[in-house]
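With one protein chain held back, the other chains of the complex are shown just where they sit.
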Amino acid sequence: MSIKKYITANEAVAHAARLARVEVVAAYPVTPQTTIVEKISGFIASGEMDAEFIKVESEHSALTACMGARMAGVRSFTSTSSQGLEYMHEMLAYASGGRYPLVLVDVTRSVALPWSIWGDHQDAIQQRDTGWIQIFTETGQEAMDMVLQAYRIAEDRRILLPVMVCLDGFIQSHTEELVDIPDQGTVDSYLPPYEPVVTLDVDNPYSISIGGFGRYYAAWRKEQQEAMDRARQVIVEAGDDFARIFGRHYGGLIEQYRCEGAEAIILTMGAFTGTAREVVDEMRADGKAVGLIKVRAYRPFPVRELRQALSRAKAAAVLDRDCSWGCEGALATDLKAALYSLPSPPTVLNFVGGLGGSDVPPEQMKYMLDKALSVERGAPSTMEFIGL
Amino acid sequence: MKLKEVSKEELYRCSYGCAGCASVLALRLTLKVLGENSVFVVPAGCISTVSAYYPQAPFFVPMTVMAFAATAAALSGISAGFKRRGREDIHVVGFAGDGGTADIGIQALSGAIDCGYKFIYICYDNEAYMNTGIQRSGLTPYGATTTTTPGRCFENRPKKDMLRIVADHGIPYAATACISYPLDFMRKVEKASKINGPTYIQVLVPCPTGWGFAPDRAIELGRMAVESGMWNLLEFENGEFHTTYTPRHKRPVAEYFEAQTRFRQLSPEQVEAIQREIDSRGAPGSS
Partner (left out) sequence: MRESIPGPVSKAGTVPTKMGSWSTIKPVLEGKCNFCLLCWIFCPEGAISQDEADRKVLFDHDYCKGCGICAKECPTKAIQMAEPEAGRAG
């Protein structure tokens, strides 16, 4: 029997790690992630979870220890935020290139300097090219459900890549909501025990995570990209199977909300989607042809899905809680590349906002969508900071 | 332990290591002690460079390459994983160079000793970043030239005392060794393998390429390092340091310096000052 409780997304994620039968946890404190591993420590202390908790001296070591546990053949878990994720950067690339099926929760937070403990997506976006599958979630329930799915995706023999599940610092991490916590038996029926492909096995010894000159290196990298491409399908499958067992479905790579006949569509990632949903409802009630796309999978990027979803729209209003300095918001750039081959692609208006924990209230989203409705088809793209 | 009792099995072969590489030898001897029931973590450095390029796999036991700073953290993770699987009988071994240990890897090493999982951390100490072309490390001794401490800008800081650093963590077992005393080294590896906790062994491995001597003299140079008092064979256990080998004949440090090129810029007065410093040293661990 599942139980329903008012808990934060961080607590929900801790339950997910417990239910995934994680055997090694390695983590280091950083706001706003810390309550996840506090909760896990509590589960271990109370006997609700049977796992080793390695209290490492840094995030670099946290991810390394998680890789080590995988090398020994057991499932691992870590979570972090912001500076911690930055500090892991070297090992993030190590893990994906070594094809380690790790799961990491990033409670997203802005990156110093200027120093801020509050939320935006800069930390996750800065790790975009480290080879991790990156999935953004909107609620505590979705964060928990996605961690369970992440193990399925990462460990799938077609994939064997690490997965980063992102949830928004404070908006999700420290806000209680009603979460349906499944029972162990049901989770076990969804997530089979971990069967590693290659470990440090004294009976079948391999040199692993080694190097290779040019053509070998290039071949491994190509395989990594092909696994990323396959992940689009596997993410959808994992979500569909999850829905069959647990009755909750999140739409796969993207969720489209009231996009039918929409001339202007707002694109969001993470918790701000909730606000966008209400704004779209209000504007639709006023007879305005607007819709919403929630981008769930950021890597692999849902190129085909976005192209289809936006093929008839006049303009896309992209909210980026990040910036690729000297360019624009990262989601906007990726979206433009995806839309490039459309015969008449929509104009992409990029709005960078919600940085450092600042809010993007409904009126700003309304402004974004009104602006998108007002552009001429084929007008040039723009980028602006909002809320300043 | 006697030479005739040492395992004849070769579990590390055909690396790209330089002719006369004492680091390669240290690895070969380590595997003679630990055998097939061991797994290795090798960070950036000479040993990973010479033994981890596809398809050549000179390790006959499981090994993984690891990021420079991350050796000891990987050991904790692997050891925790083996503990979960009831395989604490497997030796989990880190094999890192002096830079990977005393510089970039010291934080992870400190953290891992503190975590307390069972592993053997072996630092093969050739006293500089040899793999990248002989740059100074925290374990380069005072007076030595490297490509980043050339000529009269020779290394002007003493070699970090890693044994004392790990000992101050309350490590259950730690030792220094030298490749020229193979039985002493192997006995220490064996001792470490029987400890249920973190252990540390630092083995001095003279480097023909980096120190400037002919490849056939690596063993001779190590012997001279110990006989001159530039390196000591020590153990730390039960909270105490002790010497495991005292050379019968002391050798002037000048002889050791003359046998290699990296100290040749030192003036007789500078050599004399180093000799005085060695002569004034007290008991192990007290310096």
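Labels A and B are assigned to the chains in the order they are written; within every chain, residues are numbered from 1.
In this section, contacts are C-beta pairs under 8 Å (C-beta built on N, C-alpha and C of every residue); 3 or more make two chains touch, one makes a residue touch a chain.
The structure presented is a predicted model; accordingly, all values stated were derived computationally and were not measured.
Listed residues B:Leu29, B:Ala80, B:Ile106 or B:Ala225: the one in touch with the omitted chain is B:Leu29. Looking at A:Ser81, A:Ser116, A:Ser207 or A:Thr333, the residue that reaches the missing chain in the full complex is A:Ser207. Listed residues B:Pro141, B:Pro182, B:Pro198 or B:Gly229: the one in touch with the omitted chain is B:Pro182. Here the missing chain is touched by one residue of B:Asp216, B:Glu240 or B:Asp279, and it is B:Asp216.
Chain B meets the missing chain through residues 3-4, 6, 8, 10, 12-22, 24-25, 28-29, 54-63, 182, 214-220. Interface residues of chain A facing the missing partner chain: 97-99, 160, 197-198, 205-212, 216, 219-220, 223, 227.
What we mean here is this: only the chains that are shown with their structure count from here on.
Centre to centre, using the average C-alpha position, chain A and chain B are separated by 43 Å. The touching residues of chain A, when paired with chain B in their complex, are 23-24, 26, 51-52, 54-58, 60-62, 64-74, 76, 90-91, 94, 199-202, 205-213, 216. Listing the residues of chain B that touch chain A in their complex gives 36-39, 41, 48, 51-54, 57, 59-67, 69-70, 72-85, 87, 90, 107-108, 110-112, 114-115, 117.
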